[in-house]
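Complex shown without one protein chain; remaining protein chains in place.
Let's look at subunit A:
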Amino acid sequence: MYATNYHRASSLSEAEQMLAAAEEGKLLSGGQTLIPTMKQRLAAPTDVVDLRHVAELKGISVSGGVVKIGAGTTHAEVAGSADIQSACPALAGLASHIGDPHVRHMGTIGGSIANNDPAADYPSAMLALNATIHTNKREIAADDFFVGMFETALGDDEIVTAVSFEAPDSAAYQKFPNPASRYAMAGVFVAKKGGTVRVGVTGAGSDGVYRASDMEQALSGSFSPDALDGVSVDPGGMLSDIHGTAEYRAHLVKVMAKRAVAAA
């Protein structure tokens, strides 16, 4: 790891100041991606601003069917939250299968979506749940937030503070983990709210997380796995690497989508 300067913020405004004062600063939430990346010298921020002690970023609330999760909430906290388990068990289940127990004690929902790893689990849920991403500056619809691989709509001085969404009528997440890394090779989050079905796909698309609009259309007509029989997934938009070809991933997306609908 290259040398860096560590700063611990105790409030959101202090974090903003620390980030503004840094030459090339990075926000450090759980650090479960950033620190390994810095160790490999793939990232070399001059300064890191630790957000773990910012109380404004913590906590889960469910009120009037709206779920709000502070950006600094860990995967273990989301997985173990009775409120989330009751309002959106699919999201609690998703959180309980990110990484491993030690990673889940540190990694946060805000960090995951701000990083927008193409194989991260949370972004697919944010899209499918039609979530709103709250920052220190504004509110951004998930549809506008995830721009591309490792790319979001966040500005350099913007900090994710929370995510919120209306609890779905039913939802489920199914992923096919890489047998070695356990990252999703295809992960599909399906959420139904009233007559609307939204489908978020992670791990597979060559441009990162995306909504499968043809699947959404088919499922809005009939919310059953069979409704996806006639939908074809184009390998043209899929990742292709040593772990799996584009054709393989396209096939996996459909299989995971069917499993998710069956489980929802």
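Everything that follows uses one rule, which is that a contact is a pair of C-beta atoms (placed from the backbone, for glycine too) under 8 Å apart; a residue touches a chain by one contact, two chains touch by 3 or more; residues count from 1.
Rule of thumb we're sticking to: contacts and distances are computed from a predicted model.
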| item | value |
| --- | --- |
| Chain not displayed: protein name in its UniProt record ("Transketolase, C-terminal section", "RNA polymerase sigma factor (Sigma-70 family)", "FecR family protein" or "(2Fe-2S)-binding protein") | "(2Fe-2S)-binding protein" |
| Residue of A:D100, A:D157 or A:D226 touching the missing chain in the full complex | A:D100 |
| Missing-chain contacts mapped onto subunit A | 1-6, 8, 28, 31-32, 35-36, 38-40, 48, 50, 52, 76, 99-103, 105-106, 182 |
